[in-house]
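Quick one: structure below, then a few questions.
The complex appears here without one of its protein chains, the remainder shown in place.
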Amino acid sequence: MTTLLTVLLGCYLLGGLLPLCTSRPHLQNSLAHSSAAAGGSAGIALGLGGLFAAQPLTISVPSNIPYLTCALRLDPLAAFFVLTISLVGLAASMYAYGYVREFTGRVSVGLLGSLLNGFLLSMTLVVLADNGFFFLIVWEVMSLLSYVLVVTEHERRGVREAGLFYLIMTHAGTAFIILTFLLFAQESGSFSFEAFRHPDQRLPEGLRSIAFFTALIGFGAKAGIVPLHVWLPYAHPAAPSHISALMSGVMIKTAIYGLIRVYFDFLEGQFPWWWGFTVLSVGAVSALLGVMYALMEHDLKSLLAFSSVENVGIILLGIGAGMIFHTYGLDELAALGLLAGLYHTINHAAFKALLFLGAGSLLFATHTRNIEQYGGLLRRMPWTGLCFLIGAVSIAALPPTSGFVSEWLIFQSLFLSVQLPTLFLKLMLPIVAAILALTGALGLACFAKAFGLSFLAQPRSPQARHAVEVPVSMRIGMGFLATSCGLLGLAPMLVVPLLDRVTAPFTGVTISGKVLALDGWVVAPVTVEFSSISTPVLAALLVGAAGLGLAIARLLRKKTPARYSKTWGCGLPLTPRMEYTATGFVQPIKQVFETIYQPTVKLEQEFLEQSKYFIRHQRFHSTIEPLIEQYLYRPVVTALLGAAERLRVIQAGSLHLYLTYIFVTLVLLLLWAG
Amino acid sequence: MSESTQLGSQLVDLCSVLLLLSCFAIVAQRRLSACVDLFALQSFFLATTAALVAFLTGHRHIYLAAALTVVIKVIVLPRILRKVIERLNVSRELVMNINIPAGLLICGGLVVVAFFITQPIIPLGYLLTRDSLALALAIILIGLFTMIARKKAVTQMVGFLVMENGVFLGTTAAAYGMPLIVELGVFFDVLVAGLIAGIYTHRLQDAFDSVDTSELTVLKE
Partner (left out) sequence: MKTDVQVMLQIGFVVMQLIMLLALSPFIVGVIRKVNARLQCRRGASLLQPYADLAKLFDKQPVISSTTSWIFTAAPYIVFASTVAAGLLMPVFISHTPLNFAGNIIALVYLLALGTFFLILAGLDAGSAFGGMGSSREAIVATLAEPAMILSILAIALTAGSTNLSTIVHQSALLEGMVLAPPAHLMALAAMFIVTLAETGRVPVDNPATHLELTMIHEAMLLEYSGRYLALMEWAAGIKLLVFLTLLVNVFAPWGIATEATPLALATGVAVYIVKVTGLAVIIGVIESMFAKLRLFRVPELLGSAFILALLALVFFYTLRG
């Protein structure tokens, strides 16, 4: 284990340093990405090993700085997240080998590769850190590295703004995390996590609630929960696609890790019911708003970023339900909720990264992210198309894929609210289930749009018409994740025991024996009589039924092959302009939910002079109002700017005046201290 | 509880639920005449509930209240309202303050609220109609909501009458009805209110050429 850990750290470090020692792009590329891939493989092994280890692995390197020890601890929770990070890291580095060619000449390939290694290293250290101080340092390194990666293409104006926005939000979040840790440190007198979780040093009730909120805000800002998500749809898409995949797939999961660590480990899982309910509500709102804005987005990568907000919400639904059950001592249900949340965490990491890599391939092939400019790409890029389809079906939670299993488990834990003692929660959890159902259905529409309009029908732009399939290394990266998605979906009997080892220390019960019935072929929380699914059997059924359809079609038809002909276009030759656009596709949804979208439509028409029935040209402009930014952020920003404006009075530009300020402050401070 | 009272209680619940459902139907309905018809239907359910309660408890005066409900709310008032609609020549309410799906959701929320409020009281009751109290409160709230959400005077009148139905159900549920004299008074009040509202609607039509009560905001200038 220690060896694996050393290999992992060594690979990432080498991968971070070596590419900077040479100036040949090709060598830089191979060095950086092969060591990142090696690190990822070691991480997968380490994660699996950590999950099965009887005792957590701890390593501690003391330092001269007070309170800081570089302590690492590999307990099952950390191991699970190491596994998730490494899984996506491995795929992203394989993919990056081909993908960075996109950047040759514009950005140093070596620098990009080295940053990728550093980013992977910092994320791994975040989940391994066992000291508050150390955690904050690697957390900050992770944030800064991701900022640098976001602004890779800094020559574009939007990218710089996105980066700045991200930097501000992530630092505000970090401030809250520091606050959380300070609360614990004040009570325990040490920054070590060991002291935080020590039962003798319990925080007083009031401070516990404050710690709950500061952690929720601090980690929530990174996870992108509504209303702290506003930076995410700008920052994630701005980065190179394999980095987007890492940010959306994994980096936001480190925040989930932080939440679980604080709530279930440091606060010992003892909380009032309204904590769980708060997490649940935040999750429900994030899920719904995330998917609703994703649906309206026509920039493929922004769409995926918004959908990350949705999925973080879904994860929080599982965790929130688990927290509520935990409050009432229903340990097995708590374990189920938590397990469902974690299952969705790793699923989302796999399929969101896959989709981002797919989006990257489209960007690579067409040089645009606008869905309206795609079309017909399945015929031109069959492998990318297939991988993207697998990702889309998984994220839409359709059986028998991975997203289905985890969403189904979350549904079950929400349904089991019947065992809760209070009427309020008994009613609220099913309503949340209905919101989840709405989210799922909107997600289906969203990814039907994302896949259907990008890959099907005729190309809508010259770029799409001339697109060709991406290089092999990129396809391998995507294929690896697509296989992982399939495995996560079809083999819950392999995944559930792993997750059970993560939740067992927090809830005190192991449930994998109960959840997996009939030799593991069936996932059945509670009992088979209550509810059960079996994705392998469902998959077999689907294949069987499709085979039956094929057989019937064979039996009943004449031996005439199909004829190919043009699509009927009302007698006109079919052009791509006749296709439904992404805007048109979501128009009904926009209109039905206009309370949330508040759409404004502007139509400018210029008519022929001879007749007003003939239009010379027209412009159609349709926007939606981002509610949260409009009503929450804009007032704050306006107030801040106003305050700054007023403070300008004391800015005279005179050096002497400033010196006077310092002098007066100094004197006052001295007086106050004396 | 014996077998028959159990069944009776369930029947009362069922009738109250139908009352509540007709409320939702009114909220979801755009056609004014259909709103009035639904109100008549609701009043009929109310009378049935009252009669059931009278039968099950043996309180004779509730029969009278039920009969009055049939006469006034199922026959007379709807007739007045239909006449008003006919004369005004408005059949549909196209613009509302709150659109229908949102209105339905809000009403769903109101029902939940009503149940939460009455939750501590209901177990204290011993009457077989105790569950109806929550439903009655829900109906009152929805009636009030209808008056807020709709713009046409006629539907606002229907909202008011729905509220009154809720109050009636509430009194029946909580205390097997009010003393007879109070009930008679209430019925006359409602009848008079119906007449006044009818006249008021006409005046509104004369003054503004519309029965849209939002036109009344003009009066402040």
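Letters are used for the chains, namely A and B, taken in the order the chains are written, and counting of residues starts over at 1 for each.
Criterion: contacts are C-beta pairs under 8 Å (C-beta built on N, C-alpha and C of every residue); 3 or more make two chains touch, one makes a residue touch a chain.
Note that the coordinates shown come from a computational prediction; the quantities given were computed from them, not determined experimentally.
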item	value
Touch with the omitted chain, as defined above, among A:Phe134, A:Phe451 or A:Phe480	A:Phe451
Hidden partner chain, touching residue among A:Ala54, A:Val418 or A:Val636	A:Val418
Residue among A:Ala239, A:Ala397, A:Met474 or A:Val496 that touches the chain left out of view	A:Ala397
For chain A, residues in touch with the removed chain	375-376, 378-379, 385, 393, 396-399, 404, 408, 411-412, 415, 418, 423, 426-427, 430-431, 433-438, 440-442, 444-445, 447-449, 451-453, 455-458, 518, 522, 524, 528-534, 537-538, 541-546, 548-550, 552-553, 556-558, 560-569, 574, 576, 578-580, 584-589, 591-592
Touch residues of chain B, complete complex, unshown partner	1, 6-7, 9-11, 13-14, 17, 20-21, 24, 28, 100-101, 104-105, 107-108, 111-112, 115, 119, 122, 131, 134
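In this section, only the chains that are shown with their structure count from here on.
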item	value
Of chain A, residues touching chain B in the complex	423-424, 427, 592, 595
Complex interface listing, chain B residues touching chain A	99, 101-102, 112, 116, 119
